[in-house]
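Of the protein chains in this complex, all but one are displayed in their positions.
Letters A, B and C mark the chains in the order given here, with residues in each chain numbered from 1 onward.
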Amino acid sequence: MILEFERPVKELEARIADLHRLAGPSAELQGEISRLEDALESAKRRIYSNLSPYQRVQVARHPDRPNFRAYRDALADDFYELSGDRAHGEDPAVRGGFARLSRSGHNVMLIGHDKGADVKSRVKGNFGMAHPEGYRKVRRLYELAGRFGMPIVTLVDTPGAFAGRQAEERGQAWAISEDLMALARSPVPVICMVIGEGGSGGALAMCAGDYVGMLENSYLSVIAPEACASIIFRDPGRAAEAAAAMKITARDLKEQKIVDEVLPEPLGGAHNEPDAAIEAVGETLGLVLSELSDVDPQTLMKTRYERYRRIGAHAAAGQDPALS
Amino acid sequence: MILEFERPVKELEARIADLHRLAGPSAELQGEISRLEDALESAKRRIYSNLSPYQRVQVARHPDRPNFRAYRDALADDFYELSGDRAHGEDPAVRGGFARLSRSGHNVMLIGHDKGADVKSRVKGNFGMAHPEGYRKVRRLYELAGRFGMPIVTLVDTPGAFAGRQAEERGQAWAISEDLMALARSPVPVICMVIGEGGSGGALAMCAGDYVGMLENSYLSVIAPEACASIIFRDPGRAAEAAAAMKITARDLKEQKIVDEVLPEPLGGAHNEPDAAIEAVGETLGLVLSELSDVDPQTLMKTRYERYRRIGAHAAAGQDPALS
Amino acid sequence: MHRRREYSRSVPETESGLGPMDSVFTKCEKCGQPVYEKDLRARFNVCPHCEFHYPLSAPERVRLLLDAGSFEERDRGLVAADLLGFEGYAEKVEAARKKTGLDDAVLSGAGEIGGRRVAFAAMDFRFIGGSMGSVVGERVARAIEMAYADGLPLVIVSASGGARMFEGVYSLMQMAKTSVALSRYMEGSWPYVSVLTDPTFGGVTASFATAADVVIAEPGARIGFAGARVIEGTTKERLPEGFQTAEFQREHGMADRIVHRLALKGDLERLLGFVA
Partner (left out) sequence: MHRRREYSRSVPETESGLGPMDSVFTKCEKCGQPVYEKDLRARFNVCPHCEFHYPLSAPERVRLLLDAGSFEERDRGLVAADLLGFEGYAEKVEAARKKTGLDDAVLSGAGEIGGRRVAFAAMDFRFIGGSMGSVVGERVARAIEMAYADGLPLVIVSASGGARMFEGVYSLMQMAKTSVALSRYMEGSWPYVSVLTDPTFGGVTASFATAADVVIAEPGARIGFAGARVIEGTTKERLPEGFQTAEFQREHGMADRIVHRLALKGDLERLLGFVA
């Protein structure tokens, strides 16, 4: 899939490839090729370093973007998957289990939204939108991690909670709330990485911890930009505006002090160079884990309390608007 | 409904009533009436004090036997019912809530199997056989009681766990196991009263506590006598034999030190004089609650541990069979 | 078939919740019967004919549930800061403040219910659809912290259409904020009672409103995460009659009790008599 704003880059790439083919071993077209390569480089830099918030949303949604499976396979020596909520079902939209990180050797409870690898697994995993049994499995895994003193690492990548009949029948609001409560009282480090989409309460159920990192082109939003536009502007076509207005990019959120760190992506986005993006996440994970591993549970929970307790955009009446 | 062995009694009662009608105000038939009344009294005594185990099972199952609703209404000033397992459903087969006992004034978490009052409510409550959501509601109430330091009182009256497809699909074994685990770690007094049927794991999920009382004609069994007979004797008709062999009556279980107390029923069984049976249970409840209310959580849990830890019919090889 | 109410229609424009302030009587949207405004008001917006529960404002909720004169409002004067500069938000807040006389979509403080002191918060759907922004999150969190510090039972009455999108991710984070506060409170053994009223959706339902010891819902109240119209739009599925009503939620195990509004104070008094 080629995104609209990627088109100039892709066209240049195609032309360069054509010329290479035409030129063969001869040096005749080398001048032209060099010229185009320079143009490509500067087009990339121009386009990708000025992505609008909504363009970043599109990058975050790119089907070739490395997803949970890619991170799991690349970052963990071993992933011992656990399943089931012990009450209703097993939800493939979200996966979790014990993982040994190959880089740092840390044992963690690794949990992530699974957007799948192909049409079949995407459908099966409901495109990364969990059902209540998924949230309940996650809570079970949070509690297991706590029981074994093992840090929790979440990889967030979901369009959001699922607007579906069965999800409501089985109480998704209750299930999400239980996840948030479980995270609040977890005695182990909770490390959250937004690797793609961070949509609504569905994302938050896995994105409230002691460290929250976001890849440069990921987003975290209370509602999908399209839905926001259709409610507030009464026009889903104004999604780009809504995305900008809600300040949902990694950099915006770093500025709002809601996330700790923006992890840079390779030029062109993680889908253009998956290994580099995964490597960046893995490296950061190792550093954060090392830092948080020594913190005692009481301090962890107290710090986490204060972290979330302070987030808000409110002020005493008549005073300057400022973070409380 | 008249049970087979009640027939002589019922016949005598009917004849006495007839004579009363015939005699009217005259004294002519008084002699005959007196004679029959003596016969009735001795028939009652003879029959009811020698009930076989299986006859007691039939008394325990009698449709007119006072059930959860009767106890709740008679013993509690106020019953604040709570519902739902917060995951799947509300199971009317088992009810629970905060109750204030009128006699002793104790606040308790009162939980019981509800066999219903009429055909409709009996069917709705699945004849007192819980589904997994029922066991899960019960666990929630156990935990609430623990949270508020409120004693748990259970009224056990179920034919057993339900042999049904949906009960299996939703994991009734898992749900029962969670109830047992929750009872084991409950920091409050757990008082169980078997008021009718105590069938299998369905009963045990509400019948493992610091005090277990049984009404004289209630039973507690690992399997329904009919099912036992059909498996072991390959003949469901030999249920009476199975009932006797499994030693499932209140007195048997008192002897086996599995229950603490046998609560006597009015002559003819609780269904003949519901108020008296209910009163007996209420009085005992008050006494037991007063006794256990002062015990600290650690002692309660330790004593409960030892209580269940020691129950068993095993011996070191070559030694006299005896309770370990 | 039961006509599905639109949120916009059931937003009470007046204290009584129906009709313009100066009208003497109005027509019940549910049963079509004529209703005197003063009767409706006397019954806290419950139709005297069909017992339909209309939304109730937060101040009326205080009058309904707390012992007369016992309410002490806390944290008055906290207002939305519009840190994102979201187009039109400041005006919206200003208009809602004027209309309701409230700072935001929640009223919170301490009070008594049947002589028992409680920490109390009630949301108000008239204020931008009861949406949860930073002020709602902050006042709810402070009410929880007061309950924790003073060892009080906690009673929260919710009514919310969902998130306050104008506050972006700040709005989302109020779920985490209220959850950390509540999680600490629930380590103690004071009771938390949540009352769900029409409508309660979105982030409120997915955080503090459902994590209670006892969940009470008003009859007919629509409660859920995603709204019915959104679900029908997404899945093209026709939803069954009564979907997401209080009764539906109770049947699905999500609520303990359905309690008529006029019986609610008595019900809370009974409950607190057991656990407070």
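Quick note on the criterion: a contact is a pair of C-beta atoms (placed from the backbone, for glycine too) under 8 Å apart; a residue touches a chain by one contact, two chains touch by 3 or more.
Everything quoted here is computed from the prediction, not taken from an experiment.
*Asks:* Which visible chains touch the chain that is not shown?
*Replies:* Taken over the complete structure, the missing chain's partners among displayed chains are A, B.
*Asks:* May I ask which residue of B:I2, B:A17, B:A117 or B:I231 touches the chain that does not appear here?
*Replies:* Considering all chains, including the one not shown, the answer is B:I231.
*Asks:* Identify the residue among A:R7, A:H20, A:R35 or A:R147 that touches the chain left out of the display.
*Replies:* A:R147
*Asks:* List the residues of chain B that touch the chain left out of this view.
*Replies:* Interface with the chain not displayed, on the chain B side: 161-165, 167-174, 176-178, 180-181, 183-185, 200-201, 204-205, 208, 220-223, 227-228, 231-232, 245-248, 252-253, 256, 258, 304-305, 308-309, 311-318, 321-324.
*Asks:* What does the interface between chain A and the hidden chain look like in terms of residue numbers?
*Replies:* 78, 80-90, 98, 100, 107, 133, 136-137, 144, 147-150
Quick note on the criterion: only the chains that are shown with their structure count from here on.
*Asks:* So which chain is farthest from chain B, going by the mean of the CA atoms in each chain?
*Replies:* A
*Asks:* Could you name the chain whose CA centroid falls nearest to the centroid of all protein CA atoms?
*Replies:* C
*Asks:* Roughly how far is chain B from chain C, going centre to centre by Cα mean, in whole Å?
*Replies:* Roughly 42 Å, centre to centre.
*Asks:* In whole angstrom, how far does the Cα centroid of chain A sit from the Cα centroid of chain C?
*Replies:* Averaging C-alpha atoms per chain gives centres 32 Å apart.
*Asks:* What positions in chain C touch 2 or more of the other chains?
*Replies:* Each of 210, 252-254 in chain C touches at least two other chains.
*Asks:* Scan chain B for residues touching two or more other chains and write them down.
*Replies:* Each of 86-88, 136 in chain B touches at least two other chains.
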